[in-house]
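To keep things clear, I will list the structure first and then write my remarks on it.
All protein chains of the complex are present and in place, except for one that has been dropped.
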Amino acid sequence: MQKTAFASDNTSGICPEALESFIAANTSNVASYGNDEWTRRACDAIRDLFQTDCDVFFVFNGTAANSLALASLVQSYHSIVCHKLSHVETDECGGPEFFSNGTKLLLAEGEDGKLDVDGIARLVAARTDIHYPKPRAVTITQSTEVGTVYALEEVKAIGAACREMGLAFHMDGARFANAVAHLGVSPAELTWKAGVDVLSFGGTKMGMPVGEAVVFFNHQLAQDFAYRCKQAGQLASKMRFLAAPWVGMLQNNAWLTRAGHANAMATRLSDALAALPGVSLMFPTQANAVFVNLPAHVAQALKDKGWAFYSFIGAGGARFVCSWSTTLEDVDALVADVKSGL
Amino acid sequence: MQKTAFASDNTSGICPEALESFIAANTSNVASYGNDEWTRRACDAIRDLFQTDCDVFFVFNGTAANSLALASLVQSYHSIVCHKLSHVETDECGGPEFFSNGTKLLLAEGEDGKLDVDGIARLVAARTDIHYPKPRAVTITQSTEVGTVYALEEVKAIGAACREMGLAFHMDGARFANAVAHLGVSPAELTWKAGVDVLSFGGTKMGMPVGEAVVFFNHQLAQDFAYRCKQAGQLASKMRFLAAPWVGMLQNNAWLTRAGHANAMATRLSDALAALPGVSLMFPTQANAVFVNLPAHVAQALKDKGWAFYSFIGAGGARFVCSWSTTLEDVDALVADVKSGL
Amino acid sequence: MQKTAFASDNTSGICPEALESFIAANTSNVASYGNDEWTRRACDAIRDLFQTDCDVFFVFNGTAANSLALASLVQSYHSIVCHKLSHVETDECGGPEFFSNGTKLLLAEGEDGKLDVDGIARLVAARTDIHYPKPRAVTITQSTEVGTVYALEEVKAIGAACREMGLAFHMDGARFANAVAHLGVSPAELTWKAGVDVLSFGGTKMGMPVGEAVVFFNHQLAQDFAYRCKQAGQLASKMRFLAAPWVGMLQNNAWLTRAGHANAMATRLSDALAALPGVSLMFPTQANAVFVNLPAHVAQALKDKGWAFYSFIGAGGARFVCSWSTTLEDVDALVADVKSGL
Partner (left out) sequence: MQKTAFASDNTSGICPEALESFIAANTSNVASYGNDEWTRRACDAIRDLFQTDCDVFFVFNGTAANSLALASLVQSYHSIVCHKLSHVETDECGGPEFFSNGTKLLLAEGEDGKLDVDGIARLVAARTDIHYPKPRAVTITQSTEVGTVYALEEVKAIGAACREMGLAFHMDGARFANAVAHLGVSPAELTWKAGVDVLSFGGTKMGMPVGEAVVFFNHQLAQDFAYRCKQAGQLASKMRFLAAPWVGMLQNNAWLTRAGHANAMATRLSDALAALPGVSLMFPTQANAVFVNLPAHVAQALKDKGWAFYSFIGAGGARFVCSWSTTLEDVDALVADVKSGL
């Protein structure tokens, strides 16, 4: 049994489809810095997926994808509206502030880890003088840090509000696949058609060894972004090894199937745990993560048995994340150990 | 025949030893962000290699390794002495300036692409008022951008001068393996014993898919460097895939054997080309790169035949770089095509 | 009557003692960049005032004083604890984040606009992993943005806590004079003897045309700070005109007498307003600013009569600030207009 199975989706390994093309890319000498066939194919695959001529850049990790994308939307004296539980605020060690040279994050409340139009509007209206940074962008996380998913209408509403208020719209899609799998809408619908200007499209949590894609639906915002990546230490010399896994994952819909599996495992776990006495869901389980309130002795019992998981918001909160590699056996073993600890 | 074989050592693929451990690392769930066994083993292997308790951090690429290492040595109002042909100056799109928030690079001349103590001292003495950035660090490239190697005594002399002038000493070792293979001295001798404070130890050009190591021999300078990496988008979540290749490469001296092969191929190519009428070496061939002056029609003939290579300093200069994967056949084919073009 | 008298203490003009030395400094050619007699005298006067050999730098305004002082205490991946109502958070347009290249401000609650040890300790303990900026400094505002003053014991307690937790301690003293006038303790007691590492000592609000002093009680933290000022556009070429007013103000205790006057005017205003029905103090009046809840129609009536003042925290809150130039007539006129509006 894998006692680390639920610690995070980034404890998982490389998904077979990603590994296969990674290895296939390991042929003889190939042009570097993205001037190769694998990168061309990966970019084209992403353009096909989004049914539009977007600008695609591969970077190494999620902090970089988010920080560079956001930095391209603002200047240092601007601000970015995000949820107070968003990854850019809570888990990137000030990456967005660093790459933008000081841009402030404005923290909104919002149910289920989601921004809403009112919350954004309130922050934007709160200060309009030059003594406080000027709001210029909004970022949402899809799916969110608490395992929920913005409905298509919610994204559209934020997109419309951004247009109205003159704000750029970024989507942190470290778990974009899980959101699409949950909603069953097309990637195009969920992004540029809903007003998203730029997407951080997560590869690592989806099953790749390393690498995320930054996808600009607005060509103007992408201007000179290749320079930005290079300067920021985010241009891979052997780019084919970042790009090839995308080719593998996007073929035959593997990315979505794998994400659907992770979601299904989370749903199974969520259903089983929620049915237990003394256990309650902290947030609805809509993607691949389950947040539950566990009695303190149960949480301790799990830790004693070697289960790795994050505590969350207070003593009893526990986060269990599923991935492409989570098995039925993993889920059932965890549920059994929770039960036996009650 | 691989017509891209000599374009750069980063056109090469993944070396078998690196790939083998990369794949071996792809087991089930493993702790992320470096809290795993592969990362522990890789760090230990590097500490063994350098025979000292150094601080080791894995980052994604060379620009990041250099920029973050240098940023940890200076403040924005300081300056860094480097050679005018150094990679940090010519090929990182201002990465060092960006990560340090504005630190100026002071460009020294110096024969064969190498800094010398006089050149450093001249720049340090040139300005000592607060209207110009204050020198705080020196960086040298070992082996250099023009295929030469600092002799051990040269490194030691710079190390001693740095101590005397109160400057930190960084070594850009994107091709450190090639330098060690050429000199036949121990990594310890060539770095901390010679006064180097921090080394960017190149993995990619050595045969890995992605990843470099930043090695601090001075614990104080490494303080909070993990935070710096995280904030800068240089902390891999699935760290095992950056670390594992180091384990493979450092076993059985593979890293050195592979670098020695690359150097040998360069020497063979260099000897063959230098013997041709009308062809002359621009710099002595001491590592894995050959810089020659080719008659213009020969350069053109090579390009017409599909050979990829960089022009360098003026029309006739050509750079040919060998790697772990360069073959005798590659070398002989290139030489033959040069000959036939004369 | 001056209807702008209470808008802010920075609406006041130049205090006679400051103006006199400003004009006295306007003799013939004088060495620039601080290598002049006026600057030497001003620095000495500040060292005398604090009874210690501190390092003194004159900069142009408060945002610069605070931002540069804080930037000298942290790196970009660190964080700074401040009160959520502090000027560095609410009114410097992200200056601290900009000059530090991204350092995050951690916002503490705290009664009467004051940080306390518990609040600091909670924020410091909240996150200790590398995914969130590491606390490295604390900044308090003395007197605060809401017109209160830290008691000497409160400053000492924070100083002791900073030492224990390894945090540097900065005091934003844009209104330091008002705090000293209120407390009646020596500047030395209130700063370095209480553990303060660096002080932004406000000149402008005290009665100067332009200029603040950054005073380091810790020589090591002041290292290369002159370079930092120069690079940041904060080194005056005709430095004598920033320095001379300090000479004038620090002679014969003018700075303290003038601040005492401002405080007295605020007390008079506060007492008069608090005695009115329907009017209540939002915070105790301890320095030169009065915060009251006014009935909405009274606030409107004042505005209709041309009074300029800031609204504060909700509809009814009003801020009235006194300065060296506030007169009894100003105070009485305002009180009369409030009364007539009731």
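Letters are used for the chains, namely A, B and C, taken in the order the chains are written, and counting of residues starts over at 1 for each.
Operating definition for what follows: a contact is a pair of C-beta atoms (placed from the backbone, for glycine too) under 8 Å apart; a residue touches a chain by one contact, two chains touch by 3 or more.
If you're wondering where the values come from, they're calculated on a predicted model, not measured in any experiment.
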(message) Among C:62, C:133, C:159 or C:260, exactly one should touch the missing chain; which is it?
(response) C:62
(request) Just name the one of C:121, C:308 or C:335 that touches the chain not displayed here. (result) C:308
(message) Out of C:124, C:167, C:236 or C:318, which residue would touch the omitted chain in the full complex?
(response) C:236
(message) For a quick check of understanding: of B:101, B:178 or B:237, which residue touches the chain that isn't displayed?
(response) B:101
(request) Just name the one of C:19, C:188 or C:276 that touches the chain not displayed here. (result) C:19
(request) Name every residue on chain A in touch with the hidden partner chain. (result) 33, 75-78, 101-102, 130-131, 133-134, 224, 226-228, 230-231, 235
(message) In the complete complex, the non-displayed chain touches which residues of chain B?
(response) 76-77, 79, 90-94, 97-104, 130-133
(request) For chain C, enumerate the residues touching the unshown chain of the complex. (result) 2, 4-5, 7-8, 10-14, 19, 22-23, 25-32, 59-65, 67-68, 92-95, 98-99, 101, 204-205, 209-210, 227, 230-238, 241-242, 308, 323, 325
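Convention: only the chains that are shown with their structure count from here on.
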(message) Per-chain Cα mean versus the mean over all protein Cα atoms: which chain has them closest together?
(response) A
(request) Compute the distance, rounded to whole Å, between the mean C-alpha positions of chain A and chain B. (result) 34
(message) Rounded to a whole Å, what is the gap between the Cα centroids of chain B and chain C?
(response) 50
(request) Between chain A and chain C, tell me the centre distance in angstrom, where each centre is the average of that chain's C-alpha atoms. (result) 42
(message) Residues of chain C that contact two or more other chains, please.
(response) 76-77, 101-102, 130-131, 133
